[in-house]
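Yeah, one chain of the complex is gone here, protein chain that is, but the others are all in their spots.
Chains: A and B, in written order; residue numbering restarts at 1 for each.
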């Protein structure tokens, strides 16, 4: 048995490695007919000169994308679907972060708001997670995809009504699912709490969103699928499969269910939220700066290595747990292999914005995306290290992992989404953001707030883990020592929530018709600060 | 680039440097060799880890099998049985079934709810004291080791015989860090007879015990609450 299984693991690892070698070899031989020129696809898909491009504050940049043939890439129906998703995502972000902050306060004020079951920690925390993961990040990421896919493919969104219907169903599922969790009706698995009855609705909604996006990809007017497109197409296929398999009720039980649970929960980060974020960053960074990414061929390694390795990392959540050693080890090794795609993405993205720091200073959307991309690298490196057995023994079961989860889901995905929203909404509405000071306030509140959040939890969590491993110390000590750090987290979280309010107010204002309209280029005010 | 003309301050030296940096590279070497080197290193590390863990699997399984019965708090019953003392084993078993639920197998009690037995002056005092607490039970405030407990201990005289009570008290007086002498069934019988009329009324707390047994401990006299609080 041991021999057979050990062999299987080696096979799995060897196959992943061989796939990587073949990929690198093929790229080196140029068999894939991919060259640096393809990185300019984004500048060619729409009739728009390459150059610094920040529609958040400069009215002349707010034009909706026009295809090469003169086609308006975002007619009214498409615009409606995108705005609906972005608006709902922001609503869920605000509600979700209110719950998150409540949960944070409850950890150092344990008797606060305890008289009503829906406000107990276990439920508030869970509503927070589901709102921000499926409401904010998913709806927001898909909303950006609804704008980006037509834009990079140089054609309008196909079946926009179906996409809108999908968006409505998805959001109803989130609202219903989270209400159910609050009332105590849950499937009980982390990341899969939403009752399967609502999951059906969610899956149908997701499908209604995926079909129009794939149909749009089929009708593309460009010679090349830009890297953003690979990430998006991959994610559109992966997520429905993951979501349906993991949510089939009654199929999984006990420790085996735990394996499915973490296979899903990590893949929903790695094969859904990550591609949505990396894909958006691959578009937004070069687009706003006006220059292509460093090495287009390298992006291919980044994408396929992500698919090969990330898909097998989930069981590192069960290190030291009741899952056969070989599965755990496989996930540990694949987690460490994640260094490869992450370095590839980092080489591609960071020199671009670091070499254009003046653009970085000038553009708030770019700042959000660039810092988000940087934190993607940081979160992934940290994740690979946390999967090492020696480090995992300390950090697992502690608040350190909560800090890590937020580094990925907030520092990376959410910041990229913020930047994306600030870029896309003005180009949809033809208006700049009405209160740019709120946008700046948002940036500083969430970056400073998140820095406090992350540092507090990382230090507190590490000390907590060391105390837990020390048999000479009472278990209670490991909890008691975290209180100051948990309080620090609440302070950071409060700043983040204030930032989200600033963001939401600005969005409501721009949707309500405020903000300077685009003027003819000649009459546009000269930018400059 | 049109942006260059519009924003000279935005695309200054940094932008030009970048251009110079990556233009020559991209055609020759699309994948930097350090990345390939890192990939190769990781691959070797990964293979080694898999092999090591395959070995660990066997070792770990054998360890768990050898362990057999898990070591929770080491069972007092088993420890006593191994020492070959059947009576002690029986007493430990009695403690496990009647007392450990509240006082815990390690005799530490439960902070704020159940007083400890390990190191308790009531247990270590004259044997008649712990015996009479078992016989009559307890209902009222009691100070143990500086902490006030609102005790509600069941009355055992009807449930347990003299020999059983003697066994339990002997066990408790000798277990953990306790080091007081054994109690015989005859002693229990004598205490039972002396208390006869009041066996069904639980002690009203530490103060009443103190009144009945005098100064069995110097430190405790001052600690006891003046009046047993009404329940």
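What we mean here is this: a contact is a pair of C-beta atoms (placed from the backbone, for glycine too) under 8 Å apart; a residue touches a chain by one contact, two chains touch by 3 or more.
By our rule, contacts and distances are computed from a predicted model.
Think of the chain that is not pictured: of "aminomethyltransferase", "TIGR03545 family protein", "Cytochrome-c oxidase" or "Glutathione-dependent formaldehyde dehydrogenase", UniProt labels it "Cytochrome-c oxidase". Taking the full assembly into account, the omitted chain touches A, B. Interface note for the absent chain: among A:63, A:389, A:440 or A:514, the touching residue is A:389. Checked against the full complex, the one of A:277, A:314, A:341 or A:492 touching the unshown chain is A:314. Interface residues of subunit A facing the missing partner chain: 1-2, 5, 8-9, 12, 15, 32-34, 38, 106-108, 110-111, 114-117, 120-123, 125-126, 184-190, 214, 217-218, 223-225, 227, 229-230, 233-234, 237-238, 241-242, 245, 252-261, 263, 267, 271, 300, 307-308, 311-312, 314-315, 317-325, 327-332, 388-390, 393, 396-399, 401-402, 468-471, 475-476, 478-480, 482-483. Residue positions on subunit B in contact with the hidden chain: 45, 48-49, 52-53, 55-57, 59-61, 63-65, 67-73, 100-102, 104, 110-114, 150, 152, 229, in rising order.
Here is the rule we use: only the chains that are shown with their structure count from here on.
Computed from the mean C-alpha positions, the centre of subunit A lies at a distance of 43 Å from the centre of subunit B. Here subunit B touches subunit A in the complex through residues 1-4, 6-7, 9-12, 14-15, 17-19, 21-22, 25-27, 30-32, 35-36, 38-39, 42-43, 45-47, 49-50, 53-54, 56-58, 60, going by the rule given at the top. Those residues of subunit A that touch subunit B in the shared complex are 2, 6, 9-10, 13, 17, 20, 24, 27-28, 35-36, 49-53, 290-291, 294-298, 301, 324-326, 328-330, 332-334, 336-337, 339-340, 343-344, 347, 351-352, 354-359, 362, 527-528.
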